[in-house]
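Note that this complex is displayed minus one protein chain, with the remaining chains in position.
For reference, chains read A and B in written order, and residue numbers begin at 1 within each chain.
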C-alpha cells in the first residue's frame, strides 16, 4: 500500500514540479476540438514569439485535441485547461454551468468570443460524378452522405442545423417538412463516425459515400492533404455561419496564476497576425483586411446564424440533439 | 475467525503447531474440508460437531492472513472502490429515470447488438477455435509452431491498431472488402463488421482453453472406443466432445465476456449508426459527452452486472467441472 501511495505522490509531484520551477516560464494548456490542430500549431509558435519579443519570458502552449463534447467533459472532470477553443458555444456553456467559467464568457471577447468563423460545405469526388449542387440533392435516394454523429461531434451538429435551415427557407418555415427533409438526408448516411476527422478518413481513404458534409476549413485541408486530383468542394446556395468560440477557464487560470498569459493568448487571435494565421488555415477571419490573399479563396455563400434560425444553442440543443429530441426521433422512425 | 489472528502468528516459527500439522499431513487431504482443530479457526467444542461450517480448514502453509489481506486490500483499492463509486452514482439516479434510460429503445438496441454480436462471435470462435485447437494439437504440419504463436496476436495487439487495420482490410476498397463487395457482402460499417472485430479480439480464448485439455486427453479412451466398434465420428461425438465440453464452455464464456465490452477495435469498423451498428460501450461514451453522467453510469452498471453474473457462472462451472472430473 505504501508503495502505491508513494507512486501516486511522486506521479503527482512529477506533474506539479515543472509548474513550481517555472516562475519565468509560463505553460498554458489549450483544450481544443478536432480540426484545429494545424491552426493552433501555427498560432502557438507565433504567439510564443510575440510573447518573448515583449520580454515577458518564454511561454509554451500545450495542445489537446478531440471531439468538442469529449473535450468539454474532460475540462469539467478536471483537465486543467487554461483556455478552451471548442466547436460550439453549447460546450463552453456546459463548462460554465459547472462554475469553471463565468457565465457571461461570450461577452468578454469581441464577436461573440469567436475570433474566426467557418461554414459547412460539401466535399465530392473529382468531377462531381453524382452532380451534387445543393442541399436538396443530398436527400436523393441514389446519394450516400457521409457526416459524423451529431451526438458526439460538434461539426456534425452544424451540418444538421445547416440542412435544417436550408429546408426551413425553401419550405417557407414549415418545421415538419424540415424534419422530413433532414430525416431523408440522414437516412442516406451509411456511417456515423464519432468525429469530423473520422468521417473524412471514411470518405477519402475508404472510398465510402458520394458527398462529405464538412467544415469549410476541413474541406480545404482534406483537398490539400489527401489529393487535389481526387476531391472537389461544392458550395451550397445557403449554409450556416459556424462560430467556434474561445474562452479563458477562470477557475484554472486563477489557481495557476496564468490569467494574464491566457487572456493575451486569446486576444492574440484577434490581432492582424492571428487573423492571418486563421485565414491561412481556411478559417474565415473576422477582420476582412486580414490575409486577403487567402480570403480570396473563400466562396461567397448566403449564411444564416444559429441565433436567427434556432434562437441560440441552448434551444437548438434541447429541441434537436438532447435525448428524445428530433435527432433521436429521426432514427427511431427509420427502424 | 479472523485473518488478523493468523497474521499475528510468526510464520514458520510455531514449532508445536508445525509438528501438529505435520502429523496430520499424511492423513488429511488439504483440499477437502477437514475438521478444524485450532482455536483460531472456530471454537473447539463446535469444531467436531459441524466440520463443514469451518470457513477454512487448517493448513501448515504460512502466510494465509498476510496474502489474503494484501489481496483483499489491493483488490479493494483498485477494483472495488471505483466500482462502488460507479454503483453509488448509478444508484443516485432516480429509479424511474434509471429504468427509463436502460429500457429506452436506443439503449436496448445497443445492448442487443453488443450482446448479440458477442454471442455470435463467441459461437463462431467455439467452432473455429475448437477446430484450430484440434489441428494444432493433433496434426503435424510445417509452420505449426508459428501458427500456434499467432493465435495470441489478437490478445497482444492494441485494440485501436486492430480496429484501424481491420477497417482498412474490410472497407469496400480494402484487400478483403473489395472482393466481398463484388459478391454483395458489405462488412465494414455494418453489424457484420462488429462481428468480425469481435471474432478477432476473442479468438485466443477458446483456442487457449481447449488446447491443454486436448493435450491431456488420454489416448486409451479413444482406442477403447474404437476397439468397441465405434466409428471415428461416434468417438468424436460421444467421447471427445463431452470431455472437451467444460473447457469449451469456459473458453466460450471468456470470449463472450471479452467481446461484450470491446470498444477500441469496434468503433473504427462499426459505422456507429444509432440503433443499427452502435455498440453499448460507445453509447456510454456518447452519454458522457452529452454530460448525462447518470445515464452513462446506468448503462455501465447494467453492463457490469451482466459481466459479473457471467463470470461468476464461469468460475462456478469451472469449479463444478473440476470436481466432476475428479470424481470420475
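The rule is simple: contacts are C-beta pairs under 8 Å (C-beta built on N, C-alpha and C of every residue); 3 or more make two chains touch, one makes a residue touch a chain.
The rule we apply is simple: contacts and distances are computed from a predicted model.
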| item | value |
| --- | --- |
| Protein name, per the UniProt record, of whichever chain is missing from view ("Sulfate transport system permease protein CysW", "NADH-quinone oxidoreductase subunit F", "Acetyl-CoA C-acetyltransferase" or "Cation:proton antiporter") | "Sulfate transport system permease protein CysW" |
| From B:119, B:178, B:249 or B:304, residue that would touch the chain that is not displayed | B:304 |
| Absent-chain interface as seen on chain A, which is shown | 3-4, 7-9, 11-12, 14-16, 29, 34, 37, 62-66, 74, 76-80, 98, 195, 197-198, 200-201, 205, 222, 225-226 |
| Chain B residues touching the omitted chain (full complex) | 11-13, 18, 22, 25, 30-33, 55-57, 59-64, 66-68, 70-71, 74-75, 78-83, 85-86, 89, 128, 131-132, 134-139, 141, 145, 147-162, 164-166, 168-169, 175-176, 196, 199-200, 203-205, 207-209, 211-212, 215, 219, 222-223, 225-227, 232, 235, 250, 254, 257-258, 260-264, 280-282, 284-285, 288, 293, 296-297, 300, 303-304, 307-308, 310-312, 314-316, 319 |
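By our rule, only the chains that are shown with their structure count from here on.
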| item | value |
| --- | --- |
| Distance from chain B to chain A - Cα centre to Cα centre, in angstrom | 41 |
| Of all residues in chain A, those that touch chain B in their complex | 1, 4, 67, 69-70, 72-73, 76, 94, 149, 151-152, 189-194, 198, 202, 205-208, 321-323, 328, 331-332, 334-335 |
| In the complex, chain B residues that touch chain A | 73-74, 77, 104-106, 109, 167-168, 171-174, 188-189, 267-268, 271-276, 282, 285-286, 288-292, 295 |
